[in-house]
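With one protein chain removed, the remaining protein chains of the complex are shown where they sit.
Here is subunit A:
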């Protein structure tokens, strides 16, 4: 499946927007995490994986979720994240996580379930990275599993669900008419229309 030029630019620009949001979110996250620890701060995690569901939901191509997350992470690095190179690498991991969710359904299903699954899997892979790089293995077992659970839930809600809400609101404004998401919606609408006419 070849990417059209406008899909490439769209994916990049949406990722850039998400990257700017990530940077702001990182600044917010620091004071909270110090106070309530990794478990409490985990509920904020989901925003960091929102780029994948948004871009994949609009463009619906293999690789969209991965590219979006990596590009957003790169923007966070370039604009001066306090996670440094870590921001880029964790983006690679989260991108792989979200991509798996869409690949499982052979890039055919883009509904609330797959989007939330993509956020959740990004959460799991994010924890894998933190285990390797940020010493999450040093936490007590209870703290670790609680962190994992909260990341999954947060990824599903703030990543997948919120991503869908944002894109659906964007679709209503009419700017997405030329992209895969509205093409498929129109196709579905035609079939339904034919059935009701019959």
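In this text, a contact is a pair of C-beta atoms (placed from the backbone, for glycine too) under 8 Å apart; a residue touches a chain by one contact, two chains touch by 3 or more; residues count from 1.
The criterion applied here is as follows: contacts and distances are computed from a predicted model.
The unshown chain of the complex is recorded in UniProt as "Energy-coupling factor transporter transmembrane protein EcfT", chosen from "succinate dehydrogenase", "Homoserine O-succinyltransferase", "Aspartate carbamoyltransferase" or "Energy-coupling factor transporter transmembrane protein EcfT". Contact with the chain that does not appear here is found for just one residue of A:75, A:96 or A:156, A:75.
Residues of subunit A that touch the chain left out of the display are 3-6, 8-17, 19-20, 30-31, 33-34, 37-39, 67, 71, 75, 77-89, 132-135, 138-141, 143, 166, 169-170, 173, 175-176, 178.
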